[in-house]
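Below is one structure, written out as structure tokens, with a few remarks after it.
Every protein chain of the complex appears in place save one, which is left out.
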Amino acid sequence: MGSSSGQKPRRLEDLVDKLASGSLSHSRLEKELGNANEAALVRRLYLERLTGASLSSVASTILDFQELYGRNIENPIGAVQVPVGIAGPLRINGDYARGDFYIPLATTEGALVASVNRGAKAITLSGGARAKVIKDGMTRAPLLWTPSVYEAHRLAMWVEDRIEDLRSVVAGVTRHGRLQHIYPYIIGNLVWLRLSFSTGDAMGMNMVTISSDRICRYIEENYDGDAKCIALSGNMCTDKKPAAINKILGRGKYVVAEAIIKGEVVKNVLKTTPQNINLVNVTKNLLGSAAAGSHSFNAHFANIIAAIFIATGQDAAQVVESSMGYTWTEVRGEDLYISVTLPSLEVGTVGGGTRLPTQRELLALLGVAGGGDPPGSNALKLAEIIASAVLAGELNLLSAIAAGQLARAHELLGRGGLKIS
Amino acid sequence: MGSSSGQKPRRLEDLVDKLASGSLSHSRLEKELGNANEAALVRRLYLERLTGASLSSVASTILDFQELYGRNIENPIGAVQVPVGIAGPLRINGDYARGDFYIPLATTEGALVASVNRGAKAITLSGGARAKVIKDGMTRAPLLWTPSVYEAHRLAMWVEDRIEDLRSVVAGVTRHGRLQHIYPYIIGNLVWLRLSFSTGDAMGMNMVTISSDRICRYIEENYDGDAKCIALSGNMCTDKKPAAINKILGRGKYVVAEAIIKGEVVKNVLKTTPQNINLVNVTKNLLGSAAAGSHSFNAHFANIIAAIFIATGQDAAQVVESSMGYTWTEVRGEDLYISVTLPSLEVGTVGGGTRLPTQRELLALLGVAGGGDPPGSNALKLAEIIASAVLAGELNLLSAIAAGQLARAHELLGRGGLKIS
Amino acid sequence: MGSSSGQKPRRLEDLVDKLASGSLSHSRLEKELGNANEAALVRRLYLERLTGASLSSVASTILDFQELYGRNIENPIGAVQVPVGIAGPLRINGDYARGDFYIPLATTEGALVASVNRGAKAITLSGGARAKVIKDGMTRAPLLWTPSVYEAHRLAMWVEDRIEDLRSVVAGVTRHGRLQHIYPYIIGNLVWLRLSFSTGDAMGMNMVTISSDRICRYIEENYDGDAKCIALSGNMCTDKKPAAINKILGRGKYVVAEAIIKGEVVKNVLKTTPQNINLVNVTKNLLGSAAAGSHSFNAHFANIIAAIFIATGQDAAQVVESSMGYTWTEVRGEDLYISVTLPSLEVGTVGGGTRLPTQRELLALLGVAGGGDPPGSNALKLAEIIASAVLAGELNLLSAIAAGQLARAHELLGRGGLKIS
Partner (left out) sequence: MGSSSGQKPRRLEDLVDKLASGSLSHSRLEKELGNANEAALVRRLYLERLTGASLSSVASTILDFQELYGRNIENPIGAVQVPVGIAGPLRINGDYARGDFYIPLATTEGALVASVNRGAKAITLSGGARAKVIKDGMTRAPLLWTPSVYEAHRLAMWVEDRIEDLRSVVAGVTRHGRLQHIYPYIIGNLVWLRLSFSTGDAMGMNMVTISSDRICRYIEENYDGDAKCIALSGNMCTDKKPAAINKILGRGKYVVAEAIIKGEVVKNVLKTTPQNINLVNVTKNLLGSAAAGSHSFNAHFANIIAAIFIATGQDAAQVVESSMGYTWTEVRGEDLYISVTLPSLEVGTVGGGTRLPTQRELLALLGVAGGGDPPGSNALKLAEIIASAVLAGELNLLSAIAAGQLARAHELLGRGGLKIS
């Protein structure tokens, strides 16, 4: 019947009327009804009446808004359903991820799962991917105003001298986060303090933001000079924007995955040659990205990152910087060396969307649901898995390009190669 | 009971055994069973047995994989459910979007919907947002090899001279796409052809990729010199990577939304002043992003873009470049002028994930489900709506920062302002 | 005796006293004396007295400030002398530069001339460099304010519609410059108009700036909407700053030089192999620059550009963007293909410092002093020569790195190449 609800009790209809007349606002509906699921129903009824659109599919959800309201969502009306496919098995030899994994990918783009799947096959047939987290720290960079460069410099030194005090401030706020180090940055009279924290199994933006706020307050209260926090985030963090600083200093997990693909696998599974894959990587991923003025030197990290992020309850907006990185290839004898480097992969296995039912199941599928033992190990394992899946996706796309396009151009740069004519 | 299926008929168990033994691959399961929904069930059973994880929530989906298989997903196992909240009403005075809209946001990050909601309130109370699409064209940039710069230059000129022929080639492939123009780029002996297409109501990557392939073939077959396509995408497109070229030349919709927020609304709803919002925008969004080496000069475009993209079936990996852009503010007398500029917003209302049930309902909620009349108008309308929602989110976050942080620093730069002491 | 002048007539001493007492300012000295060379002398006397420093070497100049004052310099005190060495012969097969050239390099950095010289030898022994100018246009981007995106867009369209009128405006200002095209760029309510001009044999910033001013005035006077020019240069030009827009759209001359270096020359002259040079180019120039967040993918274009710019009277501050660009190498059978691409090389043979005596002689050495026949051909020839010299310098440095460092690592990625151990 195209409507999102069967029976509509009088009480709910009254509320719809009130929403329509403006005498009740959406943000007060939960309080009015005392039940977030009913509130979602009323909103749907209102929207259906207003727009003529049916919301019956959106209504068909297992989500319990009593639990999610105010933690994960406001003004809920239901859920969107994103199909999930699996790629694998993908063999990973990491410091934390060890074994064969099936990678859950939530996507609506046909061929993406198949792409990662074929890459995983080639990697696994070649003995698997290695993966390693090089750095681990979540950052926030509040921005402080001072009257002059002298004050700016004095403030920066003052803060660096008091790092132990600031660690104590942070310890009073969170059990899981620890202030690692501070990178001060000065432009004229302004100071950014790029604060880096370990955050255990959480991605950690919330604890990091709260900790940063406390640090700012501590500074304003204790610094004997003139300094005011004018933005808790001053964009040198850098959250949800592409930025060189994240590439250079790292954010979240700085992780590398690599594999040596056997020559016969390149030939039989990927239908091309190490030379051609290498040529595509250098011309497209390095030179092409250089020409485009891009921060990101890869083919499609973002496809795999986005699909896993949605599947596992990560913050989808962080695909922006989590997908920055480099693909690097070398022809090694008959084989192909390939690596992917992701300097700012921001992931967690607790908090945010990770506690939602479908997302949590898909984390469990990877063996990383909830907090790890020791703490932090689940998030590190997830980072290794994601990097390995990105490796699979990247290997496959480069191969497809090399096979499809280069097939017609065989012998292009070969022994009797072409000359300027 | 923690398992994704109640009864497990013998036949399905047999298939699970075959998957486990390796005698059957996941990618052949649909063909084997003749039913994609059953294949998803078998996969779940297999994965549950293998990992011990339950997939019952993932199994609880309205999705019909018979319909989606091969178009939107491979190796399906079910769906992930992402909560959807609404922000609004948001009044928009666009060329296509006109009226009051409720914005569906699929997110697991608490406070995001509330943030956009408050921004929408401030905008609507001030008379609404204006929105305008400045440019519209989807791009793909194949990469061709020639032996020398002479050949590279000759090829570029040859291609530009034959644009009408190439338009005919494209016309033979797609009804909806039209080749607009070609921007050739030369590095040494290599040539990128950045091809730009109008794509109607589709985001258009598929038709653009197919058309580009035909163009490459046409060139290889007809060009009288030496030219080989070595990558159908040479990264100057630029798809799913942040890139200056997209900012400078545009990709998808180049769209602006703006509003003048009345002084009293800034005060009563946003709890701050135009001056303070402006100060945060200049120091954080402009100078902070500059210092970070970022391509993106805003606070959190990506949050809103990601949430709407997931809700409405857009390609979530394109959040990367779709969220690039500028926030600009001016103090105008008592009021605040604010605009957001998104040079490469890639959206569509047909194709991809837009046909899935929940996603299509949420497009319908915005009045943009399916093809528009005239063709292309729905995608343009959606672009205006998204830009306006981004405006709301940006206005609110800047205000929150200004109020929270600057409250303590009132009179900071005021009349009797501070001096270098 | 360490003083810059032998006899100091009373009149000059009086002026020194006046400068010292503040009753005369430096900027009025020329008018007071009626002779710029005497003014330079008085300034030197004053500065020598004030600081105790001798300026006798600075005084030893052939420059006639009567001629230069107000055109090339203000408040002159003499000249700095920069040693000039020559590299060559360098064989060039360009569209304009044809033959063997000796490249004048003004530098104080030991080994630079030798570096270009060895590169030139390798190129010349291999048959010479090819060079080609792909694009030619100098730009200026005034910034206009309008009240809204609607006005911004209307203004942009209005301007594009009136390009013929604007060409007439420009024709009234300059004989040598012609308005080629306009690229409007909109952020919110602001409009940049990136105006591109052909400028004949001049680098052209002056004529372009004056023309842009007239265009802005024309717009302000004739546009029926609300638009104000708030900056004659809005930094999208982009002059004297590194910028992706110059790489992508070009500025000044977009020029490529290339050569195929014979295998035996690589071995005997450059003491390395094509493979090793290629490896250094890919890892250092492409991947290293990518990691550094650089716009420039080369080893040391700037060294050669700066030395030729100073020698030939170019604007030394434009080394910044003129030195942006790409080095690209390919192993072709036994030989090495190498190219350099400089998208924004800003040069001229008339105007600015090109008329000074030493600079003009060094332009004459290259056969490009003054205006070309046809007009513009001298500047194009100079661009080809500079690109070819850059090619020589780049080839040599890459070879030196490859030989010095890679010598110890021979067989690094060779046949029996290394594996992950």
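For reference, chains read A, B and C in written order, and residue numbers begin at 1 within each chain.
Note that contacts are C-beta pairs under 8 Å (C-beta built on N, C-alpha and C of every residue); 3 or more make two chains touch, one makes a residue touch a chain.
From a predicted model like this one, the values you see are computed outputs, not experimental measurements.
Among A:E74, A:E109, A:D201 or A:E258, the one in contact with the hidden chain is A:E258. Summary of contacts with the chain left out: across C:S126, C:T174, C:S211 or C:N303, the touching residue is C:N303. When the missing chain is restored to the complex, the residue among C:L47, C:L195, C:V208 or C:A379 that touches it is C:L47. Although one chain is hidden here, its contacts on subunit B can still be listed: residues 130, 244, 247-248, 258, 260, 282, 286-287, 289-293, 295, 297, 326, 328, 330-333, 335, 337, 413, 415-420. Even with one chain removed from view, subunit A keeps its contact list with that chain: residues 130, 132, 134, 148-150, 152-153, 185-190, 244-245, 248-249, 256, 258, 293, 326, 328, 330, 337, 339-341.
By our rule, only the chains that are shown with their structure count from here on.
For the pair subunit B and subunit C, the distance between C-alpha centroids works out to 40 Å. Subunit A and subunit B, compared by their mean Cα positions, are separated by 15 Å.
In subunit A, 244, 248, 287, 289, 291-293, 295, 418-420 are the positions where the chain touches two or more neighbouring chains simultaneously.
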